[in-house]
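Note that this complex is displayed minus one protein chain, with the remaining chains in position.
Each chain carries a letter (A and B) given by its place in the written order, and its residues are counted from 1.
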Amino acid sequence: MSDSKAIFLKDATVNAADGDQRAFIRKALGGYYTNRDLQKARYRDWERARDAASMAKWSAVNDLANVLEKFTANFERNGGVVHWARDAAEARAIILKIAEDNKAKAIVKSKCMTSEEIHLNDALEKAGYGVVESDLGEFIQQLRGEAPYHFVFPCMHVKREAISELFTKHLGTAPTDSPEELTMIARRHLRQLYVDADIGITGANFLVAETGQISITENEGNARLTAALPRIHIALSGIEKVINHLDDLSVLLPMLATAGAGQPMTCYNTLYSGPRKKGECDGPEQFHLVLLDNARTRLLADPEQRDALHCIRCGACLNVCPIFKNIGGLAYGTTYQGPIGSVITPHLRGLKQWNHLSGASSLCGACTDACPVRIDLHHHLLHNRRNAAKESPTLFDRVFHHGFNFVIKRPWLFATGGRIFRATLPLLQKLPIPYMGAWMKTRDLPKAPASSFRDQWKNDHV
Amino acid sequence: MRISLFVPCFVDQLTPQVGLATAKVLKRLGHEVEFRSAQTCCGQPSFNSGQWDVAREAAIRALGVFRGAEVVVGPSGSCVAMMRQFYPELLKGTPHAAEADDLASRTFEFSEFLVKKLGVTDVGAKFAKKVTYHDGCHALRELRLKEEPRQLLRAVKGLELIESEEGETCCGFGGLFSAKFPMISTAMVQVKGGALARTGADYVVSSDPSCLLQIGGWLSREGKPILPLHIAEVLANDA
Partner (left out) sequence: MSDARSDIFARIREALKVKAPKPHLKGEPAPGKTSAVAKPWLPEGGETADASLTILAEQLAKLKAVLIRVPDHAAAAKAVADLSSSKGWKKVAYHGHPLTRPIASALTCETWEADASFDKQKLEGCDAGLTTCEAIVAQLGAILVSSASSGGRALSILPHVHVVVAETCQVVPDLGSSLALVQARHGKDMPSMLSFITGPSRTGDIERILVLGAHGPKELYLVLVG
């Protein structure tokens, strides 16, 4: 068993048994479902909108080289600097070098999952820079020393009392149980940090090839501040974020907000085309964009699952996923949690170590229905299972399925085996048979009937 | 119409009454019903476990079993989805591809067959009980069946249909998933089973016997006063 699987099983077992925490997560998501349905109802045809959104991403991803070339040419024409990183280490080195070249001290970040993927904060802190996450959820997680629980709602699992305690401990503020007051504490604390920071680091939701702009979606205004006040702006983005046309955003931005957060539009959707222009009164002097591969091209090379690169990181698949809701985001041990994480992590980090996430699914398909860009998520879990079985089959699976196949190939053996199974079921239930015992621990099996359907049918139809 | 029954392997062995009820309803509507005894398992457990080579063998065998059948009807959204959606995927690019597509086009889930193919919603059933309906995920999302079973249930004399919270939430069965990840599967059935029990219905009805195995197993263990029942059993009841 891989280490990551052992940790997953342990954490999932603990979390799945924590009824209070599970109820808390379900309650937290309750408002999302209501708002999402209200917003979706405003679409004159949500399914057609999904068509358009998925085609916008499909056409860019399947022409990635050309679209990226066009984007970077336009981005550079606007005065930005493009950096290319094959992997996480290269991306970290590029960002560290920019900081060093500019004698930076303080760095403020807005929410960027790609930076979690490359473990950027660790690298910056080790190099002696002060790094502050400015998104409220990320700020709380940074203080907790914990990875984000959900890649859109990073601290949705933390109760207000715990946040109050955390702020008292780290910021010296008086305890409060008001989410509003807690938010204001963070607001006041972070304000001066934006003003003092030399570098602002953001992610990017879309890279617009036609105009060379990057699009950043957020609710709090922290990304706006991060890209406005420090003298250097660094954006970090996966190469798959590119889209062809500015107009594609007229579909993608509202759908991202509706699918992911139940909003008509996220509060701030901002397009940056470069550093401060001549005649503009503020904005950074330098604008760097780090474009990251980090195994995305490996996923690209799999035409069956290439559509996973359409992902706009809205989080809708997590919000509807019964696995996510019952085991929580941290149990995954991945940068990207939930169904999309279970699909792409084996490609990004290795199938053998991470296939268990594809196995840990009832394949209910709620994720696929929720995906605004029509990624075939739950079928890709099946594809990962198939690929893993081929690449590194487990002994149990080989014995079990070939044995099962031996039986079902022979109807007489199936019938006889069934007869024996039914007759001995009361006994079998008492034996410590792996898997069956696990099933029986929380559920009863029906009482075995005296005769099977095929026997009864035969008697009726002789 | 001559209808070939597709009886899931565990229905055959554990809940034969579901298969018998399916046949009873179809016969009552004036159709000829056959059961080809060479059928066993559709191969879904192996397919879902990634053992596609094994599943492919099961699929090819099923093509043989149902060769020449006018229509194939099964009382399980999950097993029908296997034949209809996944056989073509498994056999794509093989010499069996065309036959897989052909079988898929002739295979129907029971409630779907009644409503969509036969155009029947009232099968003359009586059942004076409070019932809540559980959508199996395969029926709901692979076969896109939601209204069909409800139309059938609403037409049953005396039956009161109550919708539950967590209406489209998975019960957590997922085949071998329920045994390989029992803690997650149990957490899921707690959510789903709890919602079903809160409706106050006498029965939880579904078109998927595998979901009923999971839900019924949990309800029984928890001592909840609501029983699992397959939709075919409800529709077969005419007394």
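Simple rule for what comes next: a residue touches a chain if its C-beta (ideal position, glycine included) is under 8 Å from a C-beta of that chain, and two chains touch if they have at least 3 such contacts.
Treat the numbers as computed from the prediction; the structure is a model and nothing was measured.
Colleague: Report, in label order, the displayed chains that the undisplayed chain touches.
Modeller: Per the touch rule above, the missing chain touches A.
Colleague: For the chain that's not shown, point to the residue among A:95, A:163 or A:340 touching it.
Modeller: A:163
Colleague: I'm checking contacts with the chain that's been left out. Which of A:81, A:246, A:407 or A:428 qualifies?
Modeller: A:246
Colleague: Given the contact definition stated above, which residue among A:135, A:198, A:397 or A:455 touches the chain not shown here?
Modeller: From the options A:135, A:198, A:397 or A:455, the contact with the absent chain belongs to A:135.
Colleague: Can you work out which residue in A:229, A:259 or A:440 touches the chain that's missing from view?
Modeller: Candidates A:229, A:259 or A:440; residue touching the omitted chain: A:229.
Colleague: Which residue among A:2, A:273, A:353 or A:429 touches the omitted chain?
Modeller: Counting the whole complex, the residue in contact with the absent chain is A:273.
Colleague: By the contact criterion defined above, which parts of subunit A meet the unshown chain? Give residue numbers in ascending order.
Modeller: Residues in contact with the chain left out: 28-29, 31-32, 39, 42-52, 54-56, 58-59, 61-65, 68-69, 77-78, 84-86, 90, 134-137, 140, 153-156, 158-160, 163, 179-180, 182-184, 186-187, 190-191, 195, 211, 213, 219-222, 224-225, 227-229, 239, 244-251, 253-254, 261, 263-277, 280-283, 291, 293, 297-298, 300-301, 303-304, 306-307, 310, 373-374, 376.
Please note the rule applied: only the chains that are shown with their structure count from here on.
Colleague: Starting from the mean Cα coordinates of subunit A and subunit B, work out the distance between those two points in Å.
Modeller: 32
Colleague: Of all residues in subunit A, which touch subunit B in the complex?
Modeller: Where subunit A meets subunit B, its residues are 12-13, 16-17, 19, 22, 26, 322-323, 325-327, 359-366, 368-369, 382, 384-390, 397, 401-402, 404-405, 407-409, 411, 414, 418, 421-422, 435-436, 438-439, 441-446, 448-449, 451-454, 456-458, 461.
Colleague: Quick one: which bits of subunit B touch subunit A in the complex? Just the residue numbers, please.
Modeller: Its residues touching subunit A are 7, 9, 11-17, 19-20, 23, 35, 37-41, 43, 45-52, 54, 57-58, 61, 137, 140-142, 168-174, 176-191, 213-214, 216-218, 220-221.
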